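Note that one protein chain is taken out, while the other chains of the complex remain in position.
Labels for the chains are A, B and C, by order of writing; each one numbers its residues from 1.
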């Protein structure tokens, strides 16, 4: 309904299905979209495909990269691209100072390059607001994986949520909503107090090894090797582990396999299990974020389209 | 822990994974199990395999058939059998009066045969208690199917539950627990009052066609052609229908396909999505139910094993 | 907004604050109101006060009596009346057959009088729909009483709900919503199955005496002497009992006092704790109910006002 992005030109570079929904939402708000790496997707009305990242950079006011960012060689994850898209030095040099580069996770190399070349780098995965909203599709995806992997119902199960952060709270609430007995594992007394208030069974990390034995489903959200050999030894052999921590997760997957414990790594769930919702979340957050970075150049922008 | 079934001999005839869990639970309670149709399953310690249904009948005090019952030709659904098991006239004639035949759904032909031959037929799918407990794995299975079929999250979705009966209430509560906006559709004013109390948006069947247009996910639990051509015309093309009503469901699936609406039939979910929980539910309900039907012959039973 | 009651004349006879809200809601729907027993209330615009019940009867199409009905001598409870209103033989004789007498609870004497005099008696307390909606203010009122009477929070408490009927379910859900550990006590296996699904701790009546000892707050909804001397002996001395069963409740109040257990009878909560909501509930249900009883005389009614 709003047309707050009228006249602003975006390059959307790679990504997965959620970018398809994001593009359409941005268009509704008036944005003009140049796509890079969408050759294999169904054509999107009103979107221009740029032949290369270099050419896109010259035509736009904002660069949108995916949540995943790039791999260690600068290759952008792009589900619908038919050739690799690389965010290399040459491209970086060509980005004007007025064009913000919006990306989920930025690797250290990208950060220092941005510093060197004077690029406005906007790292979105660190935004609390985005992380909390993204925890909704993540938590649902993790629950779906658990449903698929177990022979029991979530309802009535002993479910453990390790780490009560942005994703842990969401997961805990949904598991309770389905009817699980939820144990919340955290370190901070204030988080354990909140767990008590929410009706979770609060367990301090230092007591986890005494309690984990009764877990039937374990959700890990902590980016540390929590579920190491020692801890896994105490886990029931027919328990299921869903690990939501970013790669490589917090589980010793090899050892879990050796013990016969089913353990699943669940990376990037929002774009996989609910791309439309994930795209809407980006479309909810990006416009205002970007407008804030464009304020100085708004006037020139408005002339152009 | 309890050994209330000590000395009682069960024939477990066919079924799916949930029977594997049921068998083990019955054994824990002291039962002696004769299996029919488990040739392809991993061997179960303590269970004797009978070469045929006929021979099993002669050796036992109780006959357990699966929830699904038989097809129209008397064939028992048996996931782990290597040859068809048929509940035919010859078998029926050989069932002694003292041996209850426990089955989920009994077809009319079986019912009249039971009448003729003086068989104690115990139809369990009609038991309110069992149906309510089974609604838990059914509802979770339906939610899992919806999660898999949609590009949105359940959280924040407009979800409709058509029919507020044993399964409808469970589904509604779980959907709310995940964070959906739930519309409950029913006919009885008292059900709509209860829906109001539960925080559902209550809609009378007669108003469904005015409201269905905003549904993103539709769960049908009613065994009538509710989602017929007229109704489907009003459904959004990107909505997803999960139909839990017993075959053939309440949806015109062909017409839905024609319109491009994703519609899924979800039969027998408990045994598929959560066989262990479903097996436990049967093991929770069957012992007392069976003991009530065995009271007159208890003494002779106790001698035999 | 609707004017479905246009031209219909109601006598509202006695009652409490909820009738004040009911009157205003009925007026919004087009009804003409004659009040009996509202001398001490603030004047209600558009309402005519009748000098007596007899005179009101002659002027109206419908008679509305309060939920409480009358006492054993026919006296109508009327909070705002300055003299007793009696539903005696003389009044009953004068009620035309076309005028339904709507009342919450009808005593046996009133029922037989209605039979004798050919009065359309509409007893509303028996309506499932009304009872379920009224369970909302009742449950809240009971929780408020418990909050006032205890030195502990509902959150984290061991709360028992005895009787899982229309009020019991509502109470259980609210108590859970606040954070209590709720034990649901019932007789029917299907109710205990539903309790399990809802996450209550299910207890059969026959096991109540073994469990009641750990209760901190007890809500009784059963119209039988459940909390008798034997049971009270097992209740903790610092527990609090809130009894919602209609007078005289299901508790031996004298014995409870002797033991030092705080026990409270909670009658007619909707009209006391939330008269506006309670009045809205009546206004939601009465119009359609009454229109069904008026169908034969509708035409004559419409002429008169």
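Observations on the model:
Everything that follows uses one rule, which is that a residue touches a chain if its C-beta (ideal position, glycine included) is under 8 Å from a C-beta of that chain, and two chains touch if they have at least 3 such contacts.
Keep in mind the model is a prediction, meaning the values are calculated, not measured.
Looking at the complex as a whole, the chain kept out of the display touches A, B, C.
The missing chain, though absent from the display, is touched by one residue of A:132, A:272 or A:291; that residue is A:132.
Checked against the full complex, the one of C:8, C:36, C:122 or C:154 touching the unshown chain is C:154.
Considering the full assembly, C:176 is the residue among C:176, C:196, C:220 or C:251 that touches the omitted chain. Between the chain not shown and the residues B:14, B:100, B:137 or B:179, the one that touches is B:179. Panel shows chain B; residues 155-156, 179, 196-197, 199 of it touch the chain omitted from the view. By the touch rule set out above, chain A reaches the unshown chain at residues 128-130, 132-133, 135-136, 169-170, 173, 188-190, 192-194, 196-198.
Interface residues of chain C facing the missing partner chain: 17, 21, 136-137, 140-141, 143-144, 147-148, 150-156, 174, 176-179, 273-277.
Throughout what follows, only the chains that are shown with their structure count from here on.
As for how the two copies chain A and chain B face one another, over half of their interface residue numbers coincide. Averaging Cα atoms per chain gives one point for each, and the point farthest from that of chain C is the centre of A. For the copy pair chain A and chain C, the superposing rotation over Cα atoms measures out at 180 degrees to the nearest 5.
Each chain gets one centre point, the mean of its Cα atoms, and the points for chain A and chain B are 38 Å apart. Computed from the mean C-alpha positions, the centre of chain A lies at a distance of 52 Å from the centre of chain C. Residue positions of chain C touching 2 or more other chains, listed in rising order: 196-197.
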